[in-house]
Structures are given as structure tokens and as C-alpha cells.
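Let me begin by handing over the structure; questions about it come next.
Only one protein chain is missing from this complex, and each of the others stays in its spot.
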Amino acid sequence: MSAVSHPPVLTLSGVGRTFGKVKAVDSISLTIQRGEVVGLVGENGAGKSTLLKILAGIEQPDTGTMEINGRKANFRGPYDAQRAGVGVVHQEQSLFTNLTVAENIGRQSRKTDILSRLGIQNWRRLNREAADVLGKIGVRLDPTARVGDLSFVDRQMVEIARAVCVDRATSQTPLIILDEPTAVLEEAEAAVLEREIRKLKEFASVIFVSHRLDEIMRICDRVIVMRSGRLVSDRKTADTSKQQLFDAMVENAAEARKGAKAASLDEAEPVLVVRGLTRHGHFRDVSFTARKGQVTALVGSNGSGSGEVARTIFGAERFDAGSIEIDGRPVSHWSIRRAVAAGLAYVPAERKTEGMIGGYSAARNIAIVHPGEGASGPFLRPGRMNEVAQGWFDRLDVRPNDIAKPLIQFSGGNQQKVVMAKWLNAAALKVLILDHPLRGLDVGAAQAVNAEIHRACDAGAAVILVPDTIEEALEMASEIVVLRDGEVSARHDLTQRSDLSLQTIVAEMV
Amino acid sequence: MSFAHGDTNLMPKHGPGHAGAARSALSARWKASGGLLLSLLVLVVAFSFLNPRFSSIENLQNVLYQASVPLIIVVGTTLVIQMGSIDLSVQGVMGASGMAWILLSPNTRLDLDMAGWSWVLALGLGLAIGLLTGLIYAKLKVPSFVVTLGTWYVGLGIAILLYGNSLLPSLTDEGLARWPITPTLGLPNAFWLAFATVVIGTLVVRYTYLGRGILAIGNNETIARSGGMAVDRIKIAAFTIAGGLSGLAGILATMQLGSGSPDIGSSQLFTVIPAAVIGGTALKGGEGGVLQSALGVMLLIILNNGLVLAGVDPNYQSGVFGAILLIAIVAVAWPDRSRLKVEK
Amino acid sequence: AGADAQGIAKEDMVMVVSVINTTNPYMISNIEGAKALSAKLGIPLEIVNSNNSSQTGISNILAILASGKKPIMFVNTVASSDAPTIVDAVKRAGGYVSIWWNKPDGYKPQNVGDNFVAFQKIPGVESGRCGAQAIGEALGGKGNVVLLPGVQDSTTSQTRVAGFRAEIAEKYPDIKILDARPSNWDPQIAARNAQDLIVKYGSDINGVWSADDAMQIGAMQSFENAGLLDKVKFASDGLYPKTLEDIKSGRGNKAIVGETFHRGYMASAVGLYTAYLAATGEVKPSTLPPEKRESLFKLSCVKTDNYQDYLQYDSADAPAKFVDRLVQNGPWNTEPMPLVGGAPEVMPKS
Partner (left out) sequence: MTHRNATSPASATAALAASPGERPLDRLRRHASWHLLAPVCVFAAMLLAVSILNPSYLGPFGISIVTATAAPILLVALGQAMILNIGSIDLTNAAIGLLSSILIALTLSSLGVGSLLLVLFLVTVIGAVNGAVVAYAQVPSFALTLGTLGILQTAVLVISGANTIYVDENRELVTFFYEVQWLNVPLTFWLGVGVALFYWLLLRLTRVGQNMTAIGKNEIGAILSAVPNRRVKILAFAISGFTGGLAGIAILAQAGSASASGLGSALLLPGIAAALVGGTSISGGQTNPINVVFGALTVAFVPVAIQALRFSAEAQSLVYGIFIIVVVALTTARERGLIIR
């Protein structure tokens, strides 16, 4: 698998891209050989996605040149990139939910038989080929299923299958780009993906972006680090360590801050008690207690219902049986509005579609639920509103420090900080419900968000956490409630035992 | 009306191996058409009860004959709406094509019988207006609502200029004039023409890159673009087809009436867009289908026909029409209410 | 400007004809009449096309008023309620206007002043009665008819329908009116309604009366499609060229049995000339008797045996000839449409 007889798959020299004042990608030079798996890491907003979008033909570089397989690449659009053999799994899922799996996979590989020349879709061949590709990456999915009907993880698999599909479109060595494909996957699924990436090495080169450094260390041959648009480190995996990568990535590491777990659960006052909560078809008979100043984690594999429970407690879904008690009083006619009035807050997993109003400025996003000083009665006070927002920006170190910019233009980690600020601005926060709060966040941002969670605990809030990883739960929570197929399969009081192992929980999950 | 969220159903539905869930999702998608068929059935039964003539063969022929023009138009309308756009230009294009066709066919005004060429030129006019619409929409990025409002008047203007200020042209060729009503296999030719259009439309959506591209753009234009799809070309093609079909409808309507009029397409727009919407072709794009829209047309035509046959006071006709429509829409949507459902 | 003007000089005048659209034969004829009078009097002509919208019509008229000349105006209103706005604007501009066909009943030229010279129309009740007689006779006083009125809230349609119903009730007790489906003056809607009526009543229908020829054209096509044209008698209003042809050719076993005759060029010429006389000061509207402020002009009934008498009014030079006679005899005394009385029309009880 040496590069002796082949030109490098990718050569970048001095590639740059600027958005307004932000140099998202700043003069990057880089070479990738055939069969290499290169890890790309960096803080949120470091410019990783932008660099990859340039490779995919979605963005055009302002400066520099690209060569793919020894040929000068001057992509005018994504189509050119595909033809040159670049396959992409975007950070944002990019599937057509109203089309079938096969169509989403085979959309790009325009073949040259007579039917397709006439613009006619050959369903049989399309389905057969999709089935082949899916088989190759070991996913059992019906090619004729509508993507909108699939689970999120299955959709991610379709994305990957589609990216892998490029090898059919070119005789060259394909370059497969995976922008945070594992951010939304559970361990088991991520493992499938890992296996698949190893297989890809046989015929392709891969660029792999992730914030999970373990994963990077396991999968990649080489790791490059970006910071503020620049390439700051490029080393063989064997020659580096997680700590070194971390140091290279982070500009000013936030001080890790630990919340104090209670000495025993009984010591902490119950704030929200869930009894026998049931939502038909989603979860059954779920009971637990969220306590003042403590984190209660709901863990479970995809589809276990943990996210649903969180949403239901927040009033976003109806429940069919059971009760929710707040400060000892059961709630009735539960709704989001009532929940918020009772002091609940909810950070959804789907940040962009559910957690925020992307088109609105950061300041307005913060003012939308609890404007605090930013409003008096029904009226807004724009000046004060901006002051409040500026206060949060400074406290959470949101970058760029521009409260008037539409929130959608921030990177994920910074968006998440603003979403947190929106809820933390409440005068009296009683229960903070967090669904995958660290999804897609870099280490630094994750620390900042975790610090805020601890601060909320210190201020007396009860936290219900649906974590990305079990480690996260072990680290943060004083109690873990394990869900399996919509039912509580185990619960662990972490104030009493510290020897709980990951394997135990995984076993209870499946 | 139309929006950025491709998919408002944000919950994951089932993991690998949940075959049952797949079936239920499928049935959910058919539920809309099911509701429509049910409404249709209720109407037919109710109207037959009110006036037995309603369910006669004669009335079936009558309804199909009346439905043929909107059925042809609705195919184009559906393509455009599925793409997330809207086409208001129907009346103008119908007027222009219809007028061009009759002036070039044997008529009382102009002695310029061009036989087959009249079809080519008249349809070409419709296609050209559609092409113009598509170009302005895709290339100049003017919202389709406004472009087609503009081309509506452009088409009408062409029709009026063609019409000039002399005699109303009427068809002199008996064969042509009688063709739409002449039955084949018991049903009028006009209907068969519409039927063929609907079938072809359905096939185009199901079996061509164009049709799939239209659905893809309607689902998420950003992804379509970043996936390298020829978005502009598909947009232009969809509007051109819609223009051509409006042109065809204009010709058929002119033939049915036996004389030309620039206003030949008046009030069609307010049949076909509601029909598509009732048929479940959401204005945000990406959903619905030609067949469902065709069902929507049948519902509206039958509703109108039934109200006449049932002898509803004309003063109240639009009110009764609106009320029935309202009840049907609410009844179909009621079971699906949920806290996070978004309907624009 | 106003009523006390000594008369406006011709150079300061502009003639304005406002029509509902430019596609209806009647409207086209309106324009012809205005052109003929404009040529005769040597005053420039502006044409306003309302495009079937009150709003467009009014703003276009207002636009012309803004040009500073003194308008001599004929307005075929889109809806009755347009009249006050238009008259008001013309008054402000110091012009003179005659309104044709539609205005609110309570709104009278006498109360507005000299600038609203006259409201003029051809009686709708008479038209309805003409049609009823034609059908009544053709059916031998016995049978079933269906009605296709125009836009529901149009006075013109309402008076015609009232006339038809009254005449049938008074003179033909054995003729039954089965149904009435308003068809918006639109041939296609009329065709559709006719089809539905054919399904509903089948061959029970012996006669069809439409409030104007556009709708009759649509209705006849439907009856022809159903193979019933030979057995049904039609009557309507307007004697459109297409209708004339059908009468000549005896289409469908002489299906058309009655029509009324009036031409758009006559209406516009009469209206404009009345306004012109007021503008020049030759006539002082405030001194005119009421029937000349709210006027009804004669309507001619046409049957299959006398239609030839009316062909002369469709020759190419007919508008010019009419205008010549008009200028000679004055607006209230020109054949074939002399003044017959005062509006408002009394709606008969039926």
C-alpha cells in the first residue's frame, strides 16, 4: 500500500477561504497518500468543515491550489468533485427524506445505459446496486425504504454508503471525507463504522473528523490538527498522544470544573419525581427522582426511549399514564408552557432545528424564553437585551464575540453555549433537562458546557441528563437510570459506589 | 407556505429490523389519500341520496368531461408544487395557447388552417411561456409566486393581442368541435386525453430523473444543490412542462367551448391549486403526487356538480362548498395533531 | 371648475371611454363608438381597460384625470359601487361623465351636480320580457325552461331575470322555470352549468334563457354535445355576431328564437355625446328633466323573422353613420335607441 507508483491522492498548497472577517481556512498545505486514513481534529469553529467543503466542491477557495490524484482540481461545484472521486459524509445529514434509500445512495452515480441516457430511472438496477453497497458496509437496510421512515442512525449509514459509492464513478483512487460521522452514533454503531473505515483503506483514502480523540487514535494512520483556520500539527498517530493533540487544538483550555456530588442521594432534596410514566409505543412505567443540585442520567442505546422521557417531562409530548411531581405536587394538563413556568428547561438533541431560532441573532435567542432584564412586561428593551447577551457571551467565552450575528452562523459548540445561556437566564431554574448536550462539541466547548451544568447544580437546579456516552454519565451523575426498550432495566446510585464499570451498564442496556 | 424544514417529523421512527414500523409509516402516507377517497365516497353516497340522477352513467360522463381540463392542468401544477414552488400562470397560458390554436385551425375569423401545425405552434407557445417562467425563476431568483403572477398577465396579454378587436373566432370544423365529447369505450375523448396525461405525469414522477429531481428539490433544495444536482435545469423543465400542459388544457377547453376566448382559463387556477393541496401535495414541496391531486380534482368537480344536482341555492353554493372543504380538511388532519406538528 | 363653467374649449378636452375589458364584443363595440365620435368631434380619445377589476379601472381613470385635461367621459362600470368614486374624481378634475349600466340606486346625478351628467342604460326588465315572449311563443306557451343569469349581484342581470320571470308568470302560466344557475357572464361556467342541468332534468328541458349571449354560446355547445340542440329553444340578450350567424344558419333546428338588440358603439356614443354637450355648455344638466339624468333607452326585440332589419347596424361604417345622426338629433332622439323613460327601473314582482 505504498505510494510509490501513485501520485498523492490529495495535495493542497496554500488553500484559504475567508468569510467576511473570519479566516475560516488559512493557507493550508497538505498531502494525503493512497490508502491513508487521516484524522482531522480541532476546536469547534477551527475550520474543519470549511476545509472539507472546499474539497467537496461546495466552497471555492479564495487562495491556493488543489490536486487530486495528480490532476489539478478546480471544482466549480459538488458535481465536479464527485466526478473526481471525492465522496462526502457531511456533518449535517444531507439526505432526501422523501426518497428511497437506494435513490439517496445511487443519486450521484449516473450510469450510461440507454434508459438512464433517456433520463429514465432504472429502479431494479438502482436497488440492486444499493443493496450491494449496503451489504458491503454490513448494513441491513431495505433499499426501497423511504429515508424519512428510518431511524437517525440508519440514515447515517445511508450517508456513509453514499459516500463509499463514489469508487464506482471513477477509476481513480477515491477520497472519502467523513465529517463527524460518529458524533450521533452510539458505541456499537460507531464500532461498525470503524470496521468499515478500515475496509475503505483498501481502495481509498479517508479524511475523518471527530471530536472523540480515542476514536481518532484507534482508526487513523495520521492526525492533523487545525486551529483558527491554520494547520498546526501533522503527525503519525504512533508518534503522538491524546494529550499532545489536545494541547495543539485548544487555545486557552477552560478550567475543568467539577460539581460536588452529594454524600448520599437521600441527603439531596427531591425536586422532580417521575412515577410510572408511560407513553404507549415509546416507554413504559419509568420512575425516578431528580434531586436538587444533582445530575440524574438516563442512559440507554438508541431507541431505548431516554430522549422521549426527557421530552415528555418537559411537556413536549403527551403521556398516557403515570405522574410527574414537582416539589411534591403532581402536575396536570402538562405542557411546555407550564413546564417552563414551573422552572423547567430543556436543551434538545437537535440543536439547529429544535434548540434555537437559527435566523435570529444570538441576543434575541437568549431573550426568547427568559428575557429577564431584556424586557419589561410585554415590551422588549433592546439595549438591556444586548447587555444581558453580552454578559453571557463573556461568561461562556462565545466566539466570535458578536451578539448581533445570526445564531446559525456560529459553530456548533458556540451555538450550544448560547442555547444553554437561553435557559440559564431564568430567574429560578428548577430542573435542567439536557438531551445529548455535548453532541458535536469539541473538548474545550464540552468542558465549558459541563462547567455550566455544574454551576446550575450549585445554584440548586436538578439536572436530568441524557448523555452521549456512558463515561459522561459516570463522570457527571449521582444517579444513573438505565433504560432498555422503553423500560427501566437498572439504576445505580453513584454516591454509594464508585466502582461501577462501563461494561456493567452496557450489559444492562442491551 | 413553503419552508426550510424538509421534514417536520423529527422523531426517529424505527431502527433496523422494525419492519412493522415501516409498514405503519407507509400507511401514514397513504392515509391522506385514504381520507380523500373516503370523503369522495361520502359525497357520492350523499349526493346520490339527494338526487338519484347523480349516480347515473350520464352524470359520470358529464363529470369526467368537466374534469378533463383541470385534470390536465393539475399534473403540471403538482410537479411545480412538489418542487416547492407555485404556478399561478394557468389562466394566461391557457388563453394564449387556446387563442393561438383556434386562430390557426379552421375558424370563422382567420382563414389560416394549418392543421397539425396549429397544435405544434399553440403547444409551443405554452411551452415557451413556461420556459420563460422557469428561466426567470431559476436564473433571476424571483419567487415563483410573483414570476407566475407576471406570466399570467403576459399570457393573457398575448391572448388579448391575438384576439385583437374583431370577431369571436369559433370552430368551423365539426370533427374538431365534436372530438372532446365523442365517446371512446363509453367515456368522452377529452377524459381519455386527461387520463393519459395523468398516467404519463405519474410515470414521470416515478420513473424519471426529472421526476425524482423535482421531489428531491422539493424536499431540500440546498442538499440537491450541494449534491451536484442540476437544480436550475430541473426547475426550468418543470415549469416548461407545466406551461405545455396549461397550453394543452387551453386547446382542449377551446375545443370544448367551440370558440376562442382569452378568458378560457378563468377560474381554473382556483380549482387546481386547492385540488393539489387537498390531495396532500403540501405547498412546502416534496410530498403528494399526481394521482392524489387528480383525486382532489375529482372531489372538487363532484362537489360542484353534486351541489347543482342537489339544487343548493346558488347564493349559498360557495358557502356550502367552503364549509365542506373546511370540514374535510379538519377531519383529515384531526387525528394527527400533536404538540410539535408544524403546518404552515 | 364646476357647473357654472361657460363651457370648455375643445382643445382642453380629452374623451375617455372606460370599458370592463377588451375581449368582450360589446366592450369592443363601446370603443368603436367612442372612436367614431372622437373622429367626428375632433377630440383626442383615451381608452381605459379595467381588466375586470374595479381597482384597476378606477386607478386608470384617475391616472388620466391627473393629466390635466378636462375629461369627457363614458364609463361602463365594473361594479355599481365604482360609480361614486369615479364621479367624485371627475368632478374634482372638472370633467363631465356619463355612467352606463351600473350605479347604486340611491346615488343620483341630480344630487351630485352637473359633472355627473347622466346615468344611462337599456332596460333590463324589457330584455327579460323579450326573451320570455320569444321562448313562450316558440314553446306554444307550454314547457320547462332553465335560466342562466349573469354575475349574481349585477343589477343588469337581476333586472333581466326579473323581467323574464314576470313575463312568464303573467303571460305563460303553463311554462315552468325549473332552475336558475348564475354563470358569471362566462361561457365556460355556463357550459358547465348547462351540462349539470341536462343531467338533472334530461330532456325535460324545453327552453334555455341566458342573461347574455356569451353564456348562451356556452350553453348551446353543451346542449349540442348532449344531442339536444334540435329540441330546445334558446333566447338571450345581445345579438352577438356568433348568435347572428347561428340565427342565419338556423343552427340546431332554428334553436335561437329570440334576442335583444343593442350595440356598444351606440351606448358609448350617446353617453359621450351627452357629456360633451354638458361640457360645452350647450346643455345644462341641472335644468334637464329627471328622465334625461337617469335614462332608459329603447331596446329592440329581435326574432328570427326580423333580424335582417338589424344587419345594417353591423356594417363597417355603422358607427360613423350612427354618430352622424346622433350629432344631428341629439342624444335622446336617435334611432334605433331613442330615450323611452326614466330610471330607476321598477322591478316587477313575479
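Letters are used for the chains, namely A, B and C, taken in the order the chains are written, and counting of residues starts over at 1 for each.
Just so it is clear, a contact is a pair of C-beta atoms (placed from the backbone, for glycine too) under 8 Å apart; a residue touches a chain by one contact, two chains touch by 3 or more.
Treat the numbers as computed from the prediction; the structure is a model and nothing was measured.
Peer 1: Checking the contacts here: which visible chains does the omitted one touch?
Peer 2: A, B, C
Peer 1: Given that one chain is not shown, which residue among C:L65, C:I175, C:L244 or C:L339 touches it?
Peer 2: C:L65
Peer 1: Among B:S39, B:N62 or B:S226, single out the residue that touches the unshown chain.
Peer 2: Touches the omitted chain: B:S226.
Peer 1: Given the contact definition stated above, which residue among A:S287, A:Q409 or A:T469 touches the chain not shown here?
Peer 2: Of the candidates A:S287, A:Q409 or A:T469, A:Q409 is in touch with the missing chain.
Peer 1: Which chain A residues touch the hidden chain?
Peer 2: Residues in contact with the chain left out: 50, 53, 58-60, 76, 78, 90-95, 97, 148, 152, 155-156, 180, 183-184, 314, 316, 336-337, 339-340, 346, 348, 350-360, 364, 367-369, 371, 375, 378-380, 382, 406, 408-409, 412, 415-416, 422, 439-441.
Peer 1: In the complete complex, which positions of chain B touch the hidden chain?
Peer 2: 1-8, 10, 12, 84-86, 92, 136-137, 140-147, 149-158, 160-161, 164-165, 220-223, 225-226, 274, 277-278, 282-283, 285, 315-323, 325-326, 329-330, 333-334, 336-344
Peer 1: Which chain C residues touch the hidden chain?
Peer 2: Considering the whole complex, chain C reaches the absent chain at 19, 22, 31, 47-49, 51-56, 58-60, 62-68, 78-85, 88-89, 92-93, 102-107, 151-155, 158.
As a working rule, only the chains that are shown with their structure count from here on.
Peer 1: Quick one: label the inter-chain contact graph as line, ring, star, complete or other.
Peer 2: Per interface graph, the chains form a line.
Peer 1: When all chain pairs are ranked by how many C-beta pairs they have in contact, which pair ranks first?
Peer 2: A-B
Peer 1: How many angstrom between the C-alpha centroids of chain C and chain B?
Peer 2: From the centre of chain B to the centre of chain C is 36 Å.
Peer 1: With centres defined as the mean C-alpha position, give me the chain A-chain C separation in Å.
Peer 2: 72
Peer 1: On chain A, where are the residues touching two or more other chains?
Peer 2: none
Peer 1: Under the touch definition given earlier, write down the residues of chain C that touch chain B in their complex.
Peer 2: It is residues 22-23, 25, 28, 31, 152, 179-182, 186-189, 191-193, 195-200, 202, 217-218, 221, 224-225, 240-242, 245 of chain C that touch chain B.
Peer 1: Which residues, counting only chain A, touch chain B once they are in their complex?
Peer 2: 56-58, 77-82, 90, 94-99, 103, 107-108, 116, 119-121, 123, 139-142, 145-146, 148-154, 302-303, 315-318, 335-336, 350, 353-354
Peer 1: Which residues of chain B touch chain C in the complex?
Peer 2: Interface residues on the chain B side: 51, 53-54, 56, 58-59, 62, 65-66, 108, 160, 163, 165-168, 170, 178, 181, 253, 256-259, 261-264, 266-267, 304-305, 308-309, 311, 314-315.
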